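Since the structure comes first, as structure tokens, the remarks are kept for the end.
Only one protein chain is missing from this complex, and each of the others stays in its spot.
Let's turn to chain A:
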Amino acid sequence: MSWNVVSMLSGESGADRVVPPTGFTARLTMFTAAAMAFLAVFALALSLATDRLATRWSDALARTATVRISAPPEQVARQLEAALTVLRTTPGVAEARALEDDARRALLEPWFGPDLPLDDLQIPELIEVIETEEGFDAVGLRARLAGEAPGAVLDDHTRWRAPLVRAAERLRALGLISLGLISAATAAMITLATQAALAANSQVIQALRLIGALDSYIARAFVRRFTLRALTGALAGTLAGVAAVALLPRADSAGGFLTGLGFSGTGWVLPLIIPPAAALVAFAATRFAAFRQLRETP
């Protein structure tokens, strides 16, 4: 085919003048494009928010581990020292330090309050382990700890991190699937609107064919009109969607996932992709519908 998006947009305006103005299909196309663009903004915000969430969770839990010493009281100090010695001589461990009472109390404070009597309770000793970039061999470390300090239990956070990251990745995938479905629904609606317009103008199309109009000329008239309508509608929908996202409550430390829904930094530029993408979808859908119907016209 000798014409493409650029020639369609830069082509002479005479082509689309041959199609009579049709208010219903125009309004339908613009409304569909606006509504879909509005939803697309939210789907995009969801994808970006889950992406940030996955990164945050991953970063927060990555490259740290905890060793818990659960041993009879008379052995705790010896096993703590033995575990620290093992850790400090393990490749991949950047730092290992036993948590002070204050730090352990702070960890338990959300559940038991600030006045927890640590001396009266048998709270296990905790060692915070910070890994190097390369990380350590968890299996080997566990084996060494079992030999030197049998009460030491290594928790490398994998069992916490993996499901959280997996959940965030699934949410991100759902956001992307939503974007795909929105694009497909937009294409379907615009195809239907185009077919309605083509059917309503079958006499015009027949007349144009009779005076020697090429299929590409007739199709261009419809494609150009529907693409510009979709672009206009999507632009309005995108602006409304971005405004709605901007008006959502701001994320704070106490806020959950929903307050983090939105864009940050250069992410605010991403919704600008939606109007041209909608126009591209409309272009492809209209072109497909127009040529399919034109093939049935003698």
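Operating definition for what follows: contacts are C-beta pairs under 8 Å (C-beta built on N, C-alpha and C of every residue); 3 or more make two chains touch, one makes a residue touch a chain; residues count from 1.
Operating definition for what follows: contacts and distances are computed from a predicted model.
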Exercise for the section: Mind telling me which option in "ABC transporter", "Cell division transport system ATP-binding protein", "RsbT antagonist protein RsbS" or "Cu2+-exporting ATPase" is what UniProt lists for the chain we can't see? Expected result: "Cell division transport system ATP-binding protein"
Handout entry: Among A:Glu128, A:Glu169 or A:Asp215, residue touching the chain not depicted
Key = A:Asp215
Problem - Touching the absent chain when the full complex is considered, from A:Val76, A:Leu99, A:Ile123 or A:Val204 - result: A:Val204
Problem - Touching residues on chain A - with respect to the absent chain - result: 14, 17-18, 20-21, 203-204, 206-217, 295, 298
